[in-house]
Structure formats: C-alpha cells, structure tokens
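Partial complex: the chains shown occupy the same locations as in the complete assembly.
We just call them A and B in the order they show up, numbering each chain from 1.
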Amino acid sequence: MATELENQVGLLEKQLKKLQASQQKDQLSIVVFSGDLDKILAAMIIATGARAMDMEVKLFFTFWGTAMLRDKKKSPKGKDFMSRMFGFMLPKGSTQLKLSKLNMCGMGTSMLKGLMKKKNVASLEEMLATAAELGVEINICQMSMDLMGFKKEEMIDYPNLKYVGVGSYLADAGDSKIQLFI
Amino acid sequence: MATELENQVGLLEKQLKKLQASQQKDQLSIVVFSGDLDKILAAMIIATGARAMDMEVKLFFTFWGTAMLRDKKKSPKGKDFMSRMFGFMLPKGSTQLKLSKLNMCGMGTSMLKGLMKKKNVASLEEMLATAAELGVEINICQMSMDLMGFKKEEMIDYPNLKYVGVGSYLADAGDSKIQLFI
C-alpha cells in the first residue's frame, strides 16, 4: 500500500520537474525588423521598461533594424559595389531614422524629436545608452549582416553585441513569456 | 518512513502552487501601434473574436493608434501650437483612417469599405461598439497622449478607458497566453 503511494508521488515529482523545465521565463523577446524611428522607439521603450521591472530582455535586430546599429563615425573599407550602394541608401545610425508616417521630407520627424525633448522623453540615443546600462541584450541577425554587406567593425559600441542566427532567436523566444515582432 | 513521504508531498504541493501562480491566463494582449485602417481592423477582429471565445482581452493603444480613439465631435480648448499641428495632421477618429497600402488618394480605402459592407463585415465603428459590449478592455499609452498633445476630454466614450504606462502593459502581457504587436 505504502509503496504504491510512494511510486505515485515519485511519478508526480518527475512530471512536475518536466513542467518546471518547460516553463517560460520572465523574459521579453523582440524581433526588431523595422527601421522606422517610431517603431524602434516603441521597441526601446518596451525593452528598457521591462528591464526596469527586472525582466530579462533579448532584442533580435534583423533586416532594416540592423542599419540603425551602424556607427556613423565608422567607415569600413573593402566593401563591394552592392554593399556600398545598400550602405549608402540605408540610414546610418539612430539619428538618421525617419518616421513611418508623416515624415514630410523630415519635418514630421523633426517635430516629433522636438516634442520628445520638450516633454522630457529620452531620445533614441539616450535610450540605447540606458539599454546598455540596464543590460538589455542586443543580438544581430547574421544573415542580415551578410545580405546588406555590413561589417562588424562598423557597428555601434554596445556591451556583448552578438551575431546570431534564427535558431538562437527561436530558442530565446520560446523561453520568453512575451514575444513581439516590431 | 511516512513522515518522509509527507514532507515530499508537502514540497510538491508548494512547487505546484508556484507553477500555477506563474501560469499565463487565457488572455490576449495586443499593442495597437499602427494607425492604418487595415491593421486596426485586424486587431479588432482578433480582439472581438477572442472575447467571443471568452478570453480576456487587453488592448494597449500607443503612438499612431491613439489618434483613432479621438472623438471627431469633441474639440478641446487650450492646446499649444505643436499639439494643434499634430492633432490636425493625424486622423481624427476611426472614420478617417486610411489603408496602409493601395490607399490611392482614398479610392482604395473607399473600395474596401464598400466591399466590407457588401460582404456583411462589420465596419470599424460597429466593431468598436461590439468590443465595448463584449468587454474588450482598452488602455491608452499615457506617454503617447502627452507627446501628441491629446487631452482625455477629446477621446471617444468607451467603458473604463484607462490611461496607463508601459509597466502596466508589460504586466498584462506577461499574464497573457497570446501577445501581439500590430
């Protein structure tokens, strides 16, 4: 009789451990696909907010988003023609981003930046610095780097910048309570 | 022997309670960032569909999305110049929204609205009314309100409209089985 109960409890223990292992962590995972100022602002506000609440935060920059992570003071040599073309057409760094709407040749973008200053909302550059301090993890899609011909030496200085593939993103996202595509 | 088993069972009970407490609810959380007719339609169709399946639904309107929640019959006084400018450039209420693509000076948007009527798909205004009836919860990003200079007295009449910050959104999203950014 007792051994039957013991077996039952042992089985419960195993199942419970399995459940615990597969549980999603207090973690936020965002694919930053967009290269628009407004959308990246939203991503950074959510990311720094989550870190302030002590959640782990993993950003995965891909496609247009990667262009924002270039440092405008760095100019790597040895790019082929297509890479130079792409590099030239895309915004270089966060200060060159535009709004997805109402850009109106830059007037809307300037207006928003003016409003943000006036209302004491941190600029994107300040947010990136805060994100680095708070420990927001930034991963960059290696395939996007290859496609657009970006080189590691032209990216911004950021703690532990990692270059990863879609498998790494999926593993992180599966472990995260919250997943967004922005 | 028996006490050992009792302790084991007590421990299991505690771990199980912890698991239950951290479990995500049958709840849907959507960030409505976009101000495009098509995307907001998608958000409202998913939201009302989820309520019909008895899920809790929490919408978090931010950035361009907030403009849609203004009531075109209300005109608050005392706005500064920038706020008036922004207010003027953004669509006021759901009837002024445009498609993200194929707008073609309004023709595409009219065509879609005509098609929706013909095929008995509810208009956005009807969907908002249904959402209110079904108990879809609408939260508005306070920071967006401040940035765009919108005032609470110009927003639509909707039951329990709340003005919240990113922390409140993250808490809701973490509790939700499904989270989307639209």
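Everything below uses one rule, namely that a contact is a pair of C-beta atoms (placed from the backbone, for glycine too) under 8 Å apart; a residue touches a chain by one contact, two chains touch by 3 or more.
Here the structure is a predicted model, which is why all the values come from computation and not from measurement.
S.K.: If 2 of the identical protein chains are displayed, how many copies are present in the complete complex?
M.R.: Number of sequence copies in the full complex, not just those placed: 3.
Quick note on the criterion: only the chains that are shown with their structure count from here on.
S.K.: How many Å are there between the centre of chain A and the centre of chain B, using C-alpha atoms for each centre?
M.R.: That gives a centre separation of 23 Å.
S.K.: Within their complex, state which residues of chain A touch chain B.
M.R.: Within the complex, chain A touches chain B at residues 2, 5-6, 9, 12-13, 16, 19-20, 23-24, 26, 28, 38-39, 42, 45-46, 49-50, 52-53, 55, 101-102, 108, 111-112, 114-116, 118-119, 121, 177-182.
S.K.: Could you please specify the touching residues of chain B with respect to chain A in the complex?
M.R.: Against chain A, the touching part of chain B is residues 1-2, 5, 8-9, 12, 15-16, 19, 22, 24, 31, 33, 35, 62-64, 82, 85-86, 89-90, 143, 146-149, 165-167, 169-171, 173-174, 179-181.
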